[in-house]
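Every protein chain but one is kept in place in this view of the complex.
This part shows subunit A:
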Amino acid sequence: MNAPDRYDLFYLPEGAKKMTITPDPKVENGATFDILREDHTMGNLIRSKLLEESQVTFAGYKVPHPLEHNVVLKVQTTLDTKPEMMVAKALNDLITEVSYLKQKFVEELGRARALVIPREQKPMEEQSQIGIPPTTTTTITTTRENNTHTNPPPAGSNTGGVAVDMDF
């Protein structure tokens, strides 16, 4: 029958281009980005990241049809840059931010697991078997701000909740 494959809503068809860029014929430094097989998760994320940039004068996205699993992103920038460059920067920033958050989560997990063990009554090896090595918080805390309201100061660190923020 003509029913589309169930995975059609996230699986890019063979030979299809993930993204097509179309410069706007009327608006200077405006462009449309057609992104295939993405939804509000990515659309909204990229759009809001673009809007944080002062060089972006417009950024908006839409999902044109609920049965077509594509996102259309419209971007206009100031004349000193190009929409493609701003989108590239936004994506770069997003990767940095998500990687950072992921790293933070791993650190927090190390802290939380240490506290959780008596409650869970499981040995440490069993606790950390999902491929996340026990984190060494001490080395990391000195390079970034020590968030006073979350982590108790790690053993051996002399920061004591004071911001030691030289790299940033």
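Everything that follows uses one rule, which is that a residue touches a chain if its C-beta (ideal position, glycine included) is under 8 Å from a C-beta of that chain, and two chains touch if they have at least 3 such contacts; residues count from 1.
Everything that follows uses one rule, which is that contacts and distances are computed from a predicted model.
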**Complete:** Among "ATP synthase subunit gamma", "DNA-directed RNA polymerase II subunit RPB3", "Protein BRICK1" or "Nicotinamide-nucleotide adenylyltransferase", the omitted chain is listed in UniProt as "DNA-directed RNA polymerase II subunit RPB3"
**Message:** Counting contacts across the full complex, list the positions on subunit A that touch the omitted chain.
**Reply:** 6-7, 9-11, 17-25, 32-33, 35-36, 38, 40-42, 44-49, 52-53, 72, 74, 84, 87-88, 91-106, 108-109, 111-113, 115-116, 119-120, 130, 132, 140, 143-145, 147, 149-150, 167-168
